[in-house]
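Since the structure comes first, as structure tokens, the remarks are kept for the end.
For this depiction, one protein chain was excluded, whereas all remaining protein chains were kept in their positions.
When the chains are written out, they are named A, B and C in that same order, and each has its own residue count from 1.
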Amino acid sequence: MKVLIYNEGFHDSEPAVKAIYPNGIHGRIAEMFTEDGHEVVIATVETVEEVFTEELVKSADLICWWGHVKHHLVPDAVAERVQNAVLGGCGFIALHSAHLSKPFKRLMGTACTLRWRDDDRERIWVTAPSHPIAQGIPESFELESEEMYGEYFDIPTPDEIVFMGWFAGGELFRSGCTFTRGLGKIFYFQPGHETFPSLNNEYVTRIIKNAGAWACKKAPADTPICIHASESPESLRK
Amino acid sequence: MKVLIYNEGFHDSEPAVKAIYPNGIHGRIAEMFTEDGHEVVIATVETVEEVFTEELVKSADLICWWGHVKHHLVPDAVAERVQNAVLGGCGFIALHSAHLSKPFKRLMGTACTLRWRDDDRERIWVTAPSHPIAQGIPESFELESEEMYGEYFDIPTPDEIVFMGWFAGGELFRSGCTFTRGLGKIFYFQPGHETFPSLNNEYVTRIIKNAGAWACKKAPADTPICIHASESPESLRK
Amino acid sequence: MKVLIYNEGFHDSEPAVKAIYPNGIHGRIAEMFTEDGHEVVIATVETVEEVFTEELVKSADLICWWGHVKHHLVPDAVAERVQNAVLGGCGFIALHSAHLSKPFKRLMGTACTLRWRDDDRERIWVTAPSHPIAQGIPESFELESEEMYGEYFDIPTPDEIVFMGWFAGGELFRSGCTFTRGLGKIFYFQPGHETFPSLNNEYVTRIIKNAGAWACKKAPADTPICIHASESPESLRK
Partner (left out) sequence: MKVLIYNEGFHDSEPAVKAIYPNGIHGRIAEMFTEDGHEVVIATVETVEEVFTEELVKSADLICWWGHVKHHLVPDAVAERVQNAVLGGCGFIALHSAHLSKPFKRLMGTACTLRWRDDDRERIWVTAPSHPIAQGIPESFELESEEMYGEYFDIPTPDEIVFMGWFAGGELFRSGCTFTRGLGKIFYFQPGHETFPSLNNEYVTRIIKNAGAWACKKAPADTPICIHASESPESLRK
């Protein structure tokens, strides 16, 4: 599977972040996929236009997106490219603050706003125990420190809410949500703030790997309906 | 609107319950509807077979159900009668421990089990702010004491999750859920333990009133499709 | 209720269209709302930028959109304005070929493509008989001539499929679909081709009126959560 990883790369040189993710957030995410033998291509906000070419994005099986404060610097053309790839069947994992990223907002159609607060203890609960993304995850697990993300989370009703997050300060959140858009599968997952080691947590890691396996593009030969390559719906007629 | 209220009536003579609900849990629920001018008929586990006749249940616009430890004493025939009324368009509100009541379980098809603990502080969050049942409710409100109900709540995916409950002890719950079954609208709402004054809370009261208005049966003349009176699907043909 | 009606106005001077809709497609839709006492503001592709000002769109309760071959001429700023109004609670009805309009595509996040053919006999079936939009509609009704729209319709899973369309030539379609986005309610409805008198049909008319009543913005005082006016999610904190 060919995995594209976007991390804006803005926080990664801060000492607090470097201490947790010495190879950057993208480096940590890349590890999750390379250690299972997948091919990985990485881009940051400075390289994304050049690296995530039309051709590369079209060939991807899975795109994993982490962004925070530089969403506006991602070119619209790249966002559209990613959106089209997802509609064509490419998987998409939006991590943490990627809820406000351009590709995610385009795919959702809503403002994707939420409530937030700096640092809190989170407990994540499984709310769809038979879902492939929840396999191997206990009924709940804790993250000692995470950024609080709370409701109301302005997203369309998800296909399935696989995880919900409880925060000690009094909030809760639909932390792990799936969506289908076109031929593509999308997973939003809330943990992953840059100053906390959530992406090193064994369950968070397992969830991201599960989500990759669940969302990744299936062999195109199996899908006789090609709905996005066509300008004219008429061409779909047999 | 004609409202049928079932309360098993087992706890209502206990001093702790009487202190909060001097007219019984059914009395408190009845008040919510009579003060808005609706007709109310009440039954307890001892009278339900006699009071909730086939004819009465068929004529109801809304059925509100509270039960706890005497679910098994409700005759199957009554449960079936209620289920059929709901499928035919009657609204149904299942309060608190009615998640294990016979009519609710029949309508859901699942075990409807959940996690629970005696007494905890709850904060209820609105997660579908434009839903009619959420009108007039702030983005969150607290109940100082409620029985904790936690995930995994074994129900089919709700049409909408209007409220979620956060508990100080670390759990969370899909506290206010809507379902459509046949022509009927169903609302499950988690607060309402017999030893806590939740049903006196202004927001809980508003939510139950909103739910009644949302779920109540619409004028049958407006619904040309009568799908449940018929034994044979063939009779549906024009 | 303040209703904004967009009709691109390109076909309306063609004799075949004028014979059916002498006051234009917008004129026919406007009638449906003015005869019930609602305020109506109309725009075409030539006037939409000027007429659908930020202020007007923000104040709308319902926006009704008909477009066909001039979608690309609607300014992005207007499309964004409409999208934001819907997310803030304004109702949105997308008629017929508005499936490819900018506001609808932005709200869906998908390509919204479909299969089509010129002229066919359609029978529309009610598939959610208790839905407010289906009230007063028989279990099925026929349109002697409509443009065939067929599956696969590339939209996110609707909240409810209220109507499905059957076409004599062998296709079928999810013809009447509801969606919730932000605080707004959306209804897509397939009939309404410019050269056929569908918008004069009594049931089509009733459905559009029902949809307007169902989708229209509710009094803002009832909605304490204002999620879209805010730049910073932090401002949502009490």
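We take it that contacts are C-beta pairs under 8 Å (C-beta built on N, C-alpha and C of every residue); 3 or more make two chains touch, one makes a residue touch a chain.
All of these numbers come straight from a predicted model, not from anything done at the bench.
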Thinking of the whole complex, not just what is shown, which of B:N7, B:T44 or B:Q83 touches the missing chain?
B:Q83
The listed residue (B:F10, B:F179 or B:W214) that touches the chain absent from the view is B:F179
Write down which of C:P129, C:G176, C:G192 or C:G212 is the residue touching the left-out chain.
C:P129
Given A:E31, A:E49, A:E80 or A:E139, the one touching the chain that is not displayed:
A:E139
For subunit A, residues touching the missing partner are 89, 126, 128-130, 135-139, 159, 180, 182-185, 218, 222-225, 227, 236, 238
If the missing chain were put back, which residues of subunit B would it touch?
83, 87, 106-111, 113-117, 152, 154, 156-157, 159, 179-182, 225, 227-228, 230, 233-234, 236-237
Spell out the interface residues on subunit C facing the chain that's missing from view.
123, 125-127, 129, 139-140, 150-153, 157, 160-161, 164, 166, 170-172, 174
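Going forward, only the chains that are shown with their structure count from here on.
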Just say which it is for the chain contacts: an open line, a closed ring, a star, complete, or other.
complete
Mind checking the rotation angle between the two copies, subunit A and subunit C? C-alpha superposition, nearest 5 degrees is fine.
180
Give a one-word verdict, same or different, on whether subunit A and subunit B use largely identical residue numbers at their interface, taking over half shared as same.
same
Subunit A and subunit B, separation of their C-alpha mean positions in angstrom:
37
Distance between chain centroids, defined by C-alpha means - subunit A, subunit C (Å):
32
When you check subunit C against every other chain, which residues touch at least two of them?
159, 180, 182, 225, 227, 236
